[in-house]
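Every protein chain of the complex appears in place save one, which is left out.
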Amino acid sequence: MNPRGPSLFAALKSDARAAARTALVTGAFAAITAAALLAYHVRGSAEDFIDSAEIADLKSALAADPDNGALKIEIQERDLAIRRAYFAKLARLDRGIYLLLGGVLAFVGSLAWMAFARRAAPKPGAAEPTAAAEARATLSARWSVAALAVIAAGLGAAWAGRSDLAFLDRAVQAIEEAKAPPVLAPPEEIAKQWPRFRGPGGLGVSAYLNVPAEWNGASGAGILWKTPVPISSDNSPVVWGDRIFLSGATKKRREVYCFDAATGALLWTGKVERVPGSKDGPDDIMEDTGYAAPTVATCGRRVYAIFANADLAAFDFDGRRVWARNLGVPENNYGYAASLLVYRHLLIVSYDQAKPEDNKSRFLAFDIRNGKTVWDTVRPVAASWDTPIVITHAGVDQLITCSNPFVIAYAPDTGRELWRADCLNDDVAPSPVYAGGLVLAVNTGAQLSAIKPDGTGDVTKTHILWLAEDGLPDIASPAATDDYVYLLTTHGLLTCYETKTGKLLYEEDTDLSFNASPSIVGDKLYLISTKGVAIILRIGPTYEELGRSELGEGVHASPAFQDGRIYIRGKKHLYCIGAR
Amino acid sequence: MRFPIVPTLALVAILSGGRAAAEQRFPPPDFSPGYSLPVTEAQGAPARADARGYIDAAVLAGALALASYLALGRRSRRGLVLLGLGSLAYFGFYRHGCICPVGAVQNVVLAITDPGYALPLTAALFFALPLLFTLFFGRAFCAAVCPLGAVQDVVLASPVAVPGWLARALGLVPFVYLGAAVLLVATGSTFLICRYDPFVGFFRLSAGLDLTIYGAALLIIGVFVGRPYCRFLCPYGALLGLVSRLSWRRVTITPAECVRCRLCEDACPFGAITTPSPETPPARRAGKTALAVTLLALPLLMGLGALAGRALSPAFAHTHATIRLAERVWLEEAGEVEGTTDQSDAFRATGLALDDLYLAAGALRARFDTGTTILGVFAGLAAGATLLRVSLRRTRRDYEADPALCLACGRCYRYCPVETDRGKRHRKPREAAP
Partner (left out) sequence: MSDHETTPIPRRGFMRAAARAACALGIGGGAAYLVAPRTPGERVWQIDPEKCIACGNCATYCVLRESAVKCVHSFAMCGYCELCTGFFNPSPNDLTTAAENVLCPTGAIVRRFVEDPYFEYTIDQNLCIGCGKCVKGCKMFGNGSLYLQVIHDRCLNCNQCSIAAACPSEAWVRVPAARPHLWKKVT
């Protein structure tokens, strides 16, 4: 046997202090190495090297100044330096880790030595286990399990509190809803409301005859309330029950407003932001059109809005966004302006743009429940600014659309074309109307055409009953009854034709300017000028003015008529005209 | 023309509109003779042979057999230490700690729950062999085969005793951990045990900051507290502990008759040595009442667990990539977050319907609801079982190793005078110590 064995053993065993000192030194070494390694590790990551911001900046500088030779050299040098630094770091980390490993091993070894040197012979405890001690141990074990459960519950609650799956409830609910038949308001209910631009049929006809005919903005006479609208835009009010909806937009902000019909209070503002694929803008539109020219539409449960950047959004009546999508900014030199319309469960959007030969114009129908495209029809027409209407002629629903050069009727549920007439020209902004069984389409630069909507294919030569060329409007839409058609130009020329024959009955220059379309209330015609002067006249073969009322604020939007009330959007305020 | 491709490029970019995988935009050229296409990188590399896995499994089986022999037959602590270091070197540093039996639990669960996943034979062997060996010979796997155990054994320098009551409560954690790991595998979320393996980073000599800190903390604790991961976290240890209650042979402190000298009382750094029952037993009635109350409370505990588990369902669900993706996409669609992520971009590029994503997330949520409820019941059951074990009295006459807690490390052997005595008789007498 090796005689030195026992003595070395004894020496190790006896020198506990040496063991402690060794442990201290090796421990300190390991700790310092670890700290250094850690500091080195966190300094600069692989991302800094792979996606070096410095190199990216230099490269974009070079793109701006492609012939800068010095810059090229700089990029090459910096690239090399960054690369070198990164790989040098990796190599150092590799070496450092082995150093650390060695240090830790030495430390653990010296700890073991220390433990070995300090190990004493086992000394049994003083007392044998007693029943009392055992009972105590049992009790404390129970309590510790309980304490652990409480701690786990606390941690669990903290963890659970940070996450919920409410989004999934809403997403799945929307899917279920889309599977179920749509919940739609009955037609007679829709007829009582003002759910879109120019009322239920889009014809500017009031369902109520008891609306006021006199008011004064300066004195407040006949005005129930007025309330400021956060963003001034030219779209018109839409009303459902006790809620009034408007939208407003700037280049960067897009908002939908809901006002209380009773008090005018702003109930909620729905912000249309962060729509997937959406961009701010566009830059090049006419100031007169603005970013929120299209009027919103409602189905009675939700309100839908579209903006100049083609953000299309649906809000429920409590202001929660239900869905939103971006259609891509249309090519439109004045700015997008066609208003929305809801037909059954379809939200119909005019997406006319560019020139006829570009084949970019489309009409789209979206499912109001989830915003999914139901049909998408390409049209051989140019950009347009008018709002389509849905008529029922001989029991068949037709979607009447106007754009240079065609009036086209589609089946509103499928987007299938029914007939077309080549009778328009230029930039079409006046919307079509339907009266006396005739579709009336008009634009400056073309003519007023009365079309019988019972043809198929191209009906230009067969179904245009009459044409007229006097007093053609460029913004305001016509208003028509079974007997009379009224055209109103921006410069204030009011022209009246006989619906059945197209016979010119009279022309009257009002000396005012108009953007708002005329409206029909029973046997009265309401015109509201850009300065806020309302002219009310008797519908008939001659010009018979019944009165004028001044709002005292400019008006570009068309009014909305309800039971005993008129809602008018001024440039800054929303007005409720009515008797107290 | 210097850049003939530039106009084409712009056109292609417009036409392709994103989804254009493996599209031959530029036809491969017809080279003049003499040019041969190079071989794709790594294509010449040999296929990864299965043999590697089978060697690992064979090494595992051999190590288990050797460990069992050393623990039960030779009763050699030194042999176990050497084998442990060998396992640490092979399974740990050489094989980088992957695959290990601890993680193999998850592969088995995945094979059960995901019909598309084929359980590799290696994973099956890694899962089953230690359990089978434990069933017959006790936890020899923990003693000297598991690299995670070995690394903690190496650092255990000055053990302090963890009070029995605390160890009892902390002993519940592995069961909950196991349950959570099973849940996350069964729902297709992640391999929890592997992701939070504290020591695998040391084996690879490379780990993220969080896991480095976690592993280092466990090792530092492990200097004073014997094998903290094995006892208070390891989910496979929970299974082994259950199985070892049934084991055919297992480590005993003394090779023969216990003389109740009490020398081994403090020998075990894992608190696995149970003391003999007191001479005067406590009042039987009180004990019986406690037992009855605990038994009655068991369903209550399970019910509470179920409620707690169900409440944690959304939190667990968020560990699943599909749920997180669905939430992200929904928030993006609803305009509640700015911009998109790589995930949402990748999803949109697939052209799959949003609704299908939401429905898939909805189906997953239902699985999580059920799974977390079961997990809660299981946790309640585990807590109840612990309380029951505390309440059950069994008369012990000797100093014994608790089968569920004993890691078969053999530290206690040399504390036993009977063992020392036997050793002296077996070995040749050495020259007398001075």
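Think of it as A and B in the order they're written, each chain with its own count starting at 1.
Going forward, contacts are C-beta pairs under 8 Å (C-beta built on N, C-alpha and C of every residue); 3 or more make two chains touch, one makes a residue touch a chain.
It should be emphasised that the depicted structure is a prediction, and the values quoted were computed from it without experimental measurement.
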Identified contact with the non-displayed chain, of B:Ala61, B:Leu135, B:Ile221 or B:Ala404: B:Leu135
Candidate in contact with the missing chain, chosen from A:Val25, A:Leu93 or A:Ala213: A:Leu93
Among B:Leu60, B:Val81, B:Val225 or B:Val243, the residue in touch with the chain that has been omitted: B:Val243
Footprint left on chain B by the chain that the document does not show: 2-6, 9, 12-13, 16, 20-29, 31-32, 35, 37-43, 45, 47-50, 52-53, 96, 98-99, 103-104, 106-108, 111-112, 117-122, 124-125, 127-128, 131-132, 135-136, 190-191, 194-195, 200-201, 204, 206-207, 243, 246-248, 281, 321, 341-343, 345-347, 349-350, 394-395
Absent chain, residues of chain A that touch it: 45-47, 49-52, 55, 58-59, 62-63, 66, 71-72, 75-76, 79-80, 83, 90, 93-94
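In this section, only the chains that are shown with their structure count from here on.
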CA centroid of chain A to CA centroid of chain B, Å: 48
Residues of chain A that touch chain B when the two form their complex: 1, 6, 34, 38, 41-42, 94, 97-98, 101, 108, 111-112, 114-115, 118, 122, 124-125, 128-135, 137-138, 140-145, 147-149, 152-153, 156-157, 159-160, 162-165, 167-168, 170-172, 175, 178, 271-276, 321, 323-324
Chain B residues touching chain A - in the complex, by the definition given at the top: 154-155, 157-158, 163-166, 168-170, 172-173, 176, 205-206, 209, 212, 216, 223, 261-267, 275-282, 290, 308, 311-312, 314-315, 317-318, 323, 326-327, 330-340, 355, 358-359, 361-362, 365, 379, 383, 386-387, 390-391, 415, 430-431, 433-434
